[in-house]
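One protein chain omitted, others in place.
Note that the chains are named A and B in the order they appear, and that numbering of residues resets to 1 at the start of each chain.
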Amino acid sequence: MAASGPVHEALAALPLVDHHCHGAVTADLSGTEFASLLTEGAAWPDVSPFDSPVGLAVRRHCAPLLDLPRHAPPADYVARRAELGWREVNRRFLTAAGAGVFCVDTGYAPHPLTSPAELGAAAGTAACEVVRLEQIAESVAARGVEADEYAAVFRTAAEEAVRRPGVVAVKSVAAYRTGFALDPERPAGAEVTEAARHWLARGGRLTDPVLVRHLLWTAVELGLPLQLHTGFGDADVRLHRADPALLTDWLHRTAGTIPVLLLHCWPYHRQAAYLAAVFEQVYLDVGLALHYTGPARCRAVLEEALEITPFRKLLYSSDAYGVSEFHHLGALCFRQGLADLLQERVDADEFGLADALRIAAWTGRDNARRLYGPPVSEPARDSSGRPTRKV
Amino acid sequence: MAASGPVHEALAALPLVDHHCHGAVTADLSGTEFASLLTEGAAWPDVSPFDSPVGLAVRRHCAPLLDLPRHAPPADYVARRAELGWREVNRRFLTAAGAGVFCVDTGYAPHPLTSPAELGAAAGTAACEVVRLEQIAESVAARGVEADEYAAVFRTAAEEAVRRPGVVAVKSVAAYRTGFALDPERPAGAEVTEAARHWLARGGRLTDPVLVRHLLWTAVELGLPLQLHTGFGDADVRLHRADPALLTDWLHRTAGTIPVLLLHCWPYHRQAAYLAAVFEQVYLDVGLALHYTGPARCRAVLEEALEITPFRKLLYSSDAYGVSEFHHLGALCFRQGLADLLQERVDADEFGLADALRIAAWTGRDNARRLYGPPVSEPARDSSGRPTRKV
Partner (left out) sequence: MAASGPVHEALAALPLVDHHCHGAVTADLSGTEFASLLTEGAAWPDVSPFDSPVGLAVRRHCAPLLDLPRHAPPADYVARRAELGWREVNRRFLTAAGAGVFCVDTGYAPHPLTSPAELGAAAGTAACEVVRLEQIAESVAARGVEADEYAAVFRTAAEEAVRRPGVVAVKSVAAYRTGFALDPERPAGAEVTEAARHWLARGGRLTDPVLVRHLLWTAVELGLPLQLHTGFGDADVRLHRADPALLTDWLHRTAGTIPVLLLHCWPYHRQAAYLAAVFEQVYLDVGLALHYTGPARCRAVLEEALEITPFRKLLYSSDAYGVSEFHHLGALCFRQGLADLLQERVDADEFGLADALRIAAWTGRDNARRLYGPPVSEPARDSSGRPTRKV
C-alpha cells in the first residue's frame, strides 16, 4: 500500500492546513483513559479499542515516535506514553503532523485540553480558532436571558466570539441536535421567542428545531465560513439524519452568502461530493474518517470523496480530539492516501504531474488558505515570529 | 489503470448502444460557455470546471482528438475547439464514440442542440428518440386545456409523440420534480382533475405530486420502456429523494407492465442493482457517472454497480449533454472500465473468457437491443442505407 514518487515527496514537504481539529489532553492518561479516547464508542470491558483499525494504526505508526517498535503491544504503548509524559507525547505527535496551521474547535472540552495557542506552541506552528455556535447559545442560556431577547443576545455573543483574535470560522453540530431534515426557511422572530421560552424553561442542550434553524441562519449573518458536522461521529448522532444531502434546500436559500464546509461526511462522502460539485459555496473534507479507517482504507475513502469533487473543494482536516496521535495519524493518512491515489494516476498518464502536484497543494493547504484568508493564509510562524518553514 | 487483452479488443470493436444521451450544441462556444457545459454546477468565478475529474479527463482523452497533446492546457483546448468549429468537433468526438445507435432525449434543450438525426449524421450512425413526458405535459398546459380534460389530452399528446418514427422510449424526470417518495397508487381521475386545476391556474413546471404520479402511470399505459432519472444530476435534484429504492412500492404495482430503466443511479447504484436483481422489469446504467468520475474511477463505479446485478440488466449510456466530448468520454470510460474489470476476472480464472465476452456484448449493446427492439436492434446504417459496420 505504501508507494513513493514525486507526489509523495511534495505532500511530505507540504505544511498542511488542518482546518478542523480539537485540542490534545493536558494530562497523563491511564490505560483505560487512553483507550477510551481511541474510540467514538466507549472503553467496553470485552472489546479493547486497540482491537480496531485505528488501534492497529496507532501501534504501527505512532509507536515508533515513542521509540517503540512498530506494532508494539498496547500495554507497552500505554506505559511508554505515561513515561514520556503528556507534554513530550503531544510535542512529538503534533510536530510530526507537519501542519502549518491548526484550526481548533474550542467548543467541546469534556477533558482538559490544549488551547489553540498551546496546541500551536507544542507543534511549533500557528493555530487559529473555530467557534462552536451551540456552545455560545448554551452559554447565553446559562447566564440567563429573557426569551424575547434570546435572538439578539445570542447574535451579539456570537459576534463578540468571532471578533476574538485568531477566529476564522464558526461551527455547528446541528447534525447531532436535530439532524438536517429541518425546515430550510429562516424562522420568524416570534417563533424563535416562543421556542426560546420553552428551552429556557426546560434547560439542557439546544435541541429545539426552531432554535437550531435560527442558529444556522445566525451563522449566515455572521459572515464567516460555517463548518458543519456531517455523518460519522459518536453514538449521539442519528447517522441517517446527518446525511448532508438533507441540507439541499437550505443550501439553495443561502447560496451567495457564506462558505459551508461539510466535515467528515463518511459514509455520505459521495453525497457531500455531489453538493460540492453543484453548489459554489460548498466544500468538504473526510476528517475523522482518515484516522478511524486508517492507512489501509483512507485512500479508498479519498477516492470516493474525489470521484466528482472539484479539486478546489476538498480540504484537509484531522478532526483529532484528545490524543495527539490523531493529529499525526490524520496527516499521515491524508498524505499517504492522497499521494498514492495521485501518483498512480500520474503513472497511468491519466493526470499530468503538474496537475497532480497542484491538486495535492490545493487540497492539503491552499483551498483552506483561500477560503479562510488570514491568519490561515499567512506563513506559519514560531513563537519568535519567524516563519517556521518555507511555504 | 489501462490494461489490455481480448475483452478490451472486443469492447473496442463493439458498436455500443448509447441508450440515453442528449444532443450536442450546434454553435461555437466561448471558453466560459464551454466550461459551464463541463459541470453539473455552474462556471463559478474561482473554481474552473477544468479543475475537476471530468476536466482532467477532457484534457487527457479529448485533446488528442483535436490534434493537441495529452493534458493540453484549458486555454489551448478552448482555442483549438473554436478553431475547428463545432461541426468538426462534433464529428470527431461522435465518430470516436463508436456507437452503433444513440437514443436521444429530446425534451431538454436550453441550448441549440443537434436533433437525433443530426447527431446520427455527425456520428455516421443511427439515432433514435426518447420522449420526455414532462415536456409533453407542459406543452399541453402551455397550449391551454381544461382541467377535466388534462388527463385525456396529455395521454393523447403522449401517444402521438411516441408514434413519431424512431421513438423507442419515454423518460421522466420525476426525481427532479417531486422525488420518488410518492404514493405508489394510480391517482383517481377526480384527483388528477383537481391537481390539474391548480397547476393550470398557477403555471410553471409540472411539480404537483398527483400529476407526477399520473405521468408515471400514463407511461405504464403507453407501453414503451420508461427511462427514469435517478441519483446524480444538477443542483435542482434532492439527491436523497432520487434514491431508486423509494420506487419499490410502485415497482410492485407495475410489475408485468413496462420495462423501467434506472438512469445514472450514482451514488445509489447499489440500491439500483438490488432492484434490478429482484424485479424482472428493472434495468440500470451508470451514465453521467462514467465521464464525471472519469477513467480513474468509472471502473470502481461499474464494479459496485455489477456486484449483484444480473448481467442482462446493465445497459450503457453516456447521458452526454451539450459537448460531444461527453459522448466520447462516456464510451471510453465504459469500455475501459468494463474491460479492465472483466479481463482481471478472466485472468484470475473467476470468469471464463466466453462469459466475459458475452457480458461485454450484452451490457454494451445487446441488452438495449433486446429491450428496445427495432430500430435500436437493427444494424446501424449510414445515410445511404448501408450498414456502417459489422454488428
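Note that in this section a residue touches a chain if its C-beta (ideal position, glycine included) is under 8 Å from a C-beta of that chain, and two chains touch if they have at least 3 such contacts.
No experiment lies behind these values; they were computed from the predicted model shown.
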item	value
From B:Asp67, B:Asp234 or B:Glu280, residue that would touch the chain that is not displayed	B:Glu280
Selected residue (touches chain absent from view) among B:Leu306, B:Ala320, B:Leu338 or B:Val376	B:Leu306
Residue of A:Tyr150, A:Phe232, A:Tyr283 or A:Tyr372 in touch with the missing chain, whole complex considered	A:Phe232
Full-complex contact with the absent chain, from A:Pro49, A:Pro187 or A:Pro375	A:Pro49
Interface residues of subunit A (partner: the chain not displayed)	1-2, 39-42, 44, 46-47, 49, 51-54, 56-57, 59-60, 70-71, 232, 234-235, 238-240, 266-267, 289, 292-297, 300-301
Where the missing chain touches subunit B, by residue	243, 245-246, 248-249, 252, 270-271, 274, 277-280, 303-304, 306-313, 344-345, 348-352, 355, 370
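Here is the rule we use: only the chains that are shown with their structure count from here on.
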item	value
Mean-CA-position distance for subunit B and subunit A (Å)	38
